[in-house]
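Single-structure report; data block below.
In this view, the complex is presented without one of its protein chains, the others remaining in place.
Think of it as A and B in the order they're written, each chain with its own count starting at 1.
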Amino acid sequence: MDDTMSKQGSLMRPNRRRLMAMGLSGGAAVWMGPKLGWVGTAEAATPPEKPTGQAVIGMSQEPTVFNPLMLHIEVDEGVYFNLFSPLWRPGPDGNLIPDLATEIPSVANGGISEDGLTWTIRLRDNVKWHDGTPFSAEDVKYTIELINNPDFRAGRRAGHELVRDIQVVSPTELTWKMAEPYAPYPAILSWTFIVPKHILEKEADPNTAAFNNAPIGTGAFKWVERVPGDHITLEAHQDFHGDGPYLERIIFKYIPDMTVLYTQFQTGAVDYTGIQGITPDKYEEGKALEGRVVQTVPQPFIENIAFNTGLPVFQDRAVREALLYGMDKQSIIEAIYYGLPTPTESFLPSQSWAYNPDLPQHEYNPEKARQILEEAGWVDSGDGIRAKDGVRLEFTNSTTAGNTTREQAQQFLQQNWLEIGAKMNISNLPPAVMWGEYWMMSKFETAMVGIGFGIGPDPDATDFLHSKSIGAKGGAGQNTTQFSNPEADKLLEEGAAVTDQEQRAEIYKKLQEVTRRELPYLPIFQYAMVQGIKAGLENFKPNFAVQENCWNANEWYFSS
Amino acid sequence: MGRYLLGRLGQNLVLLWLVSMIGFGVLYLAPGGPLSQFALVPGMSQEDIARIAAQMGLDRPLPVQYWEWFTRLLTGDWGRSYRDSQPVLHVIGSHLWATLELMIAAILIAVLLGGWIGVMGAIRRYSFFDYLATIGAMVALSIPTFWFGLVTIYIFSVKLGWLPPGNRYTVGDGSFWNYLHHLIAPALVLALVEVAIWSRYMRAAMLDVINQDFVRTARAKGLPERQILFRHALRNALIPMITLAGLQMPTLLGGALVTETVFTWPGMGRLFLDSLGYRDYPVVMGILMFTAVMVLLGNLLADLLCAVADPRIRLD
Partner (left out) sequence: MAQVAAAAIEPVVLPPPTRHRALRRFLRHRLAVFGLVTIVLLVLLSAFGPYLVPYDQLFIDIRNRFAPPFVSAHIFGTDPLGRDHAARLFNAGRISLTVGFLAMMISIVIGTVVGAVAGFYGRWVGAVLMRIVDAILCFPSVFLLLALAAFIKPNVLTITLIIAATSWMEVARVVQNQIRSLRERDFTVAAEMIGASDTAIIFRELLPNVIGPIVVAATLTVARAILMESYISFLGYGIQPPMASWGNMLNNAQQYLTSAPWLAIFPGVMITLAVASFNFVGDGLRDALDDRLDAQ
C-alpha cells in the first residue's frame, strides 16, 4: 500500500521521441501498441548455459512475510514470484500463462463445466520442491484448504471461499466445485502461490511455522538467508520446471529512502530498482547515466481524487463534475509528474482487455466549472467560497504525509479549485493512520490515492464500486467513497457471473461509462514506475497485471 | 547506600510497569493500526481485515490485551513481530549488532577527537583555535544529518568512488576489510555531531576544573603546566564525562535513525521507526521496554556518580 501511496510517478504511452530514446538506450523492450504493451525483443545476446552472476534488487520497502498465503504487501510478492509458483501467472499482455498447471482451464478446453461450477486442473509432472520432494495435486488442495482454515491468518480469501469438495484425481490432476460461478477466480489463482503440504502439515501452528522464515517453494530460486532490515538472498534452483534461472543469485536489498536508492543505483551498488523505483524528477538525469537503462513501466494503479459521497457537499453530482472541470490535469501530469504517467478517464489500466478508450475526454475549463456550480445553486457566500443551503464548498484533502510529489499536486489543485470558488484544505496523515479506519470507514472528506481497482489482470472492481462493499455501512469491501448506484451494482454482478471474455468486456466498458459520469473518483492518470536497470542485465518484462517488477527474474541474465 | 539502592531499584520496577502500561495504552489507542498498511493491497477487503484483526486478537478490549502481553512478558515471552512473525528478542538482537558497531566507532572518534578539541579549547580559551572549534561545533550541530550524509555519499561515492554508497557490507563478501570500508563514511557522519557535543562538554568541564583551588594550589607549588593540566585537571574533568557516557547509553543502543537511513544501515533506529510506522505493536513495546531499562539504569548510575562526586548531595 505504501507503495501505491508513495509511488512517485510514471508513464505509459510514450510519445514518439521518448519511444525512440528508449529504443536506443538499451533495446530491452519495445512498444507494441496499447494492446500488448512493452515486450522484450529478441536480443542478440543469449542466456548463459548455467546460472551465472548475481543481481542486487533495491527496494524501498522491506519484504518480511515469506508465507505467500499470509497477509502481505507488494514487495513481498516480488520475492514470491521467484521462490514459489502459482498455477498460472499473469502475462505482460494480461493473459494468463500456465506455470504449475499445463493449461488454463476454460469452458472450451473442458477445464470448466458449462455452468461454470466444476473445475478440473491438470498439472505438470516434472516439478520439484526445493528440498527435492516431487510436487503434486495434494499440494494444491492443501494450499486452498489452508487459505480457508479459520485459524490461519490468510491474507485474501475472496474466491477461495467458494471452492468446495476438492478431489485429487491423480498426482497431476484435481477437481473442485464452485458454490457459484465466479469469473475473476482464474485471476485470483494467478497470485495464489502454492505451498508445500509435506512441510506445513507437520507444523502445529501454520501462523508461526519455521517455514515462514525458511520457505521452500517450486520457484526458480531457492532460499538462502535473510538479514533482517538489510537483505534477502536467493540462489538458483537447478531443477526449476520453467525457463531459467540464468542468474546464480538474486539479492533483495532494503533501501528505505528513494533518494538513497537512486544514488546506490547510480554508483552500481544496486543493479535493478524494484518498488518504488526512481522518483520522476530523476528520469531525465537517470537516462543520461552511462551503463544504466532507465525506462518507465506501466502499473495497474490509477491516481485519483476519491470523494466521500456520504458528505452533503459531495452528494451533489454537479460539485464532483465541476471539480473535474476545474482540475488542470495536464499541468499536474506534465509539470509535477514530468509528463511520465498517462492521463486516464477510467478506473482500469489502458492495457486491460476491458479498457474503454471511448470515454469523454477531460477538458480543463474553469469557466464551465463555475457555470455548472452556478446552475446547481452553489453561489458565492461572500468570501469567494461558494455555498448552497448552508453547506459550504469547503473540504479537506488527505493523503500519505511525506510524499513530496503528491503534496505538490495537492497544492496545485488547491489553487485550481480556489479559482472556481471551492476551498480545499490539506490534512495529510502518516500511512498507518491514513489507511486505517480513516480510509476504510469513510472518515475522510476527499483523498488523493492510487488504487488498483481490478484483481490482477481481471477488471472486477466489486470491492470498490458495489454498494454492498461500503465498510462504513457494514459492507465487506473497500467502497470507501460510499458510491451507491443501482446500474453499477447490476453491471458488477453480471460481470462476475459471466465467463465469456467478450461479453464481460462489454459489461465493464459500460461500467466505466457509469463511473466517468457519476465520478465517485476523479481519475487523474495511470501510474507507471520509473525503473533503472544496469546495462547488460537483460530480459526484464514489464507487466501491468502485477504489483511489482521482479515477476520474471527467472528469465533475467547478464549479457557479457 | 544499600538501602537507597534497593529502594531505587524497587521504584524503578514500579516505573517500568507504569511505562509499559502507558506505552501500551498510547500505542493501541493512537489512530491507525497494524492492518492499515494492507488496505490498498489489490483484492483486500474490509471483511478480510476484520477477520484478521479477530484472528490476531486485536478486537479484544485493551486491558485484556495488555494483561495477556504483560503476563507473557513476565514469563520471558516478548511476543512475536507482526511483520515477520519472529520472536521480538530475536528481532531486536538482529539489529542490535549493526547499531553497536556503528555507535562504538562513532563514539570512539567522538571521545578522542572531541575530547582533544575540548581540552585544547579550554586551555587556550578565546584563542583562534577555540573560536574555530566553537564555530565548527555549532555548524556541525545545526547541519541536518540527512544532508551531510547525502553530500558525503555524493562526493566520496558518486564523484570520487572512494567509499561505498552505504550498506554494512557487500553481500557475499564478509571480510573484515569490507566491513571496515563500509563503516568509514557512516561512522564519520555520525561522529561529526558527537564530536561537536563531546568537545563542548569537555571544554566546559575543563574550564570548571581549571579554576578550582587544587589546580591553583598545584600551580602555586610550581608544578609544570603540562603535568598540572593532564594529571590533575583532566583527571577531575573526566568525572562528569563518565556521567555523560552513562547517560548516553540509551542513545547508544537506540540507534541513529537518520544516519542509518542515509547509509542503509540495518540498525535499531530504523527498526524502531519502521515498527512504529507499521504499528508492529510487539516489537515497538519490546524496544520501548528495552530502552526504558537502559534509561533507568543510566539515570540511577548518574545519580550515584553525582553523589559520589559531591558528598553534599543527600541520597534519600
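Criterion: a contact is a pair of C-beta atoms (placed from the backbone, for glycine too) under 8 Å apart; a residue touches a chain by one contact, two chains touch by 3 or more.
This is a predicted model, so every value here is computed, not measured.
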Partner chains on view for the chain not depicted: A, B
Sole contact to the chain not displayed, among B:L35, B:I49, B:M103 or B:L150: B:L150
Residue of A:V107, A:A214 or A:A335 in touch with the missing chain, whole complex considered: A:A335
Omitted-chain contact residue, chosen from A:T120, A:T208, A:S381 or A:Q411: A:Q411
Residue among B:W69, B:Y82, B:Y169 or B:Y201 that touches the chain left out of view: B:Y201
Missing-chain contacts mapped onto chain B: 11-12, 15-16, 18-19, 22-23, 26-27, 30-32, 131, 134-135, 138-139, 141-144, 146-147, 150-151, 154, 193, 197, 200-201, 204-205, 208, 211, 240, 243-244, 247-248, 251, 254, 257, 272-273, 276, 284, 287-288, 291-292, 295-296, 299, 306, 310, 312-314, 316
Chain not shown, touching residues in chain A: 258-259, 279, 281-282, 285, 331, 335-336, 400-402, 404, 407-408, 410-412, 414-415, 425-431, 433
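Keep this in mind: only the chains that are shown with their structure count from here on.
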Touch list for chain B against partner chain A, complex: 30-49, 51-52, 55-56, 80-81, 83-86, 91, 94-95, 98, 150, 153-154, 157-158, 161, 164-168, 171-172, 261-264, 266-267, 270-271, 274, 277-279
For the chain A and chain B complex, residues of the former touching the latter: 1-2, 4-5, 54, 56, 62, 64-66, 71-74, 151, 153, 155-158, 188, 191, 207-208, 212-213, 227-231, 233, 249, 251, 253-257, 259-260, 263-264, 266-267, 269, 300, 429-440, 449-452, 454-456, 463, 469, 471, 475-478, 547
